[in-house]
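Okay, structure first, notes after.
A single protein chain has been removed from this complex, and every other one stays in its place.
Right after this comes subunit A.
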Amino acid sequence: MTITIQRGEVVEVARGSQRRRAVPGMGLLDSLGVVWKHWRESFRQNRDFSDIHGTFTEQYPDERPNLPEAYRNMPILLFDDETGHEFCTSCFQCQRICPPQVIHMTQAKDTTTGKAVPSVAEFIIEYDACMSCGFCAEVCPFDAIKMDHHFELSTSDHASLTVHKQELNRPVSYYQSIAPTLWEEAKAGAYKKLQGNIKRRPDVIGIAPHLVDRIAARRAELAAAAAAAPPPPPTAPAAPPAAAPPAEARKLTPEEKAAKLAAIKAANTAKQSGATPAETPPAAAELSPAEAKAAKLAAIRAANTAKQAGTVPAAEVPPAPVDEKAAKLAAIRAANAAKQAGTAPAAEVPPAEPAPVDEKAAKLAAIRAANAAKKAAAEDNETERN
């Protein structure tokens, strides 16, 4: 029997064979038969939902409901059983997505530096307004927030429904017991990220606060590591000894960093200066005061000579070049002054040494400059005479 259904048409569908329908009231008996079958089969338990018959009722307080793994009721926070570290890094993703806005958190801070640490100091969920949507668990990139199966939350104490981190924390083993396959899927990624985050958590930050023995153990471990670690390197005198890195796992404080950077720069400069002149002694950086004086003196002399020789007033003498740089600068200035004073071609002037770092080089440069200036002055006299 084909039935064409048009909009607005009433379609009568007659059930049963033509012969059966010859006797009126058979449809009524059929419906009684359906109910009878339900009644008869209802004395059998139907737990697997294999068919529509049988009693489905669970005697709830006596029988615990067999909840599916993906059942979700209220969010909880996970921490690692072994290390006690919480998975949460306070990335604020859950707080941002929460439709009723019941998630609140404070990021943990390093007590010595005040810098943010990928860990959560306080985490609050208002269970009374939570709508169990599970968005927070879905969005969490660290698998730190998961949906619990515990649903018997009725209480006469309203305030107890504002749940803090202390009550939200659950070990991973608990979540594994309620949702084994779901955790199996998330496990590898969650632990990988957790290991990365543990490295960035100084002191005992990130360990679930109720695990006092874990925290004590971690403190003891840290103290032992600090005692065993070598003293801070001399290149970082600015870093306070308290913040000295006890182990390579520690994150460096900015002061330590600055000290390190200064040391590296100094080393690089020394390396550069040592590389250019072959005769330069390796300990160029350490200039003795006497040598520095000599270099200064030479530079002054050179400058004076140039002044005397030239018609153009020479550049002012540098006040007190204490290092090889200053000496070099002085030499260059002297040479320039001489050049300006004289009309001699630039080729005559010896090229300024790129880095006369020692007093010898400085003296040499000064003498050369003086000679060049004298020569130029003599040539000038000759041309005037001529």
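Keep this in mind: a contact is a pair of C-beta atoms (placed from the backbone, for glycine too) under 8 Å apart; a residue touches a chain by one contact, two chains touch by 3 or more; residues count from 1.
Following the convention adopted for this analysis, contacts and distances are computed from a predicted model.
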| task | Determine which name in "NADH-quinone oxidoreductase subunit H", "Lactose/L-arabinose transport system permease protein", "Cell surface protein" or "Peptide ABC transporter ATP-binding protein" the UniProt entry assigns to the undisplayed chain of the complex. | result | "NADH-quinone oxidoreductase subunit H"
| query | Which of these, A:W36, A:F92 or A:F151, touches the one chain of the complex that we don't see? | reply | A:W36
| task | Write down which of A:H53, A:R170 or A:R301 is the residue touching the left-out chain. | result | A:H53
| note | Interface residues of subunit A toward the undisplayed chain are 8, 10, 12, 22-25, 28, 31-32, 34-36, 38-39, 42-43, 46, 52-57, 59
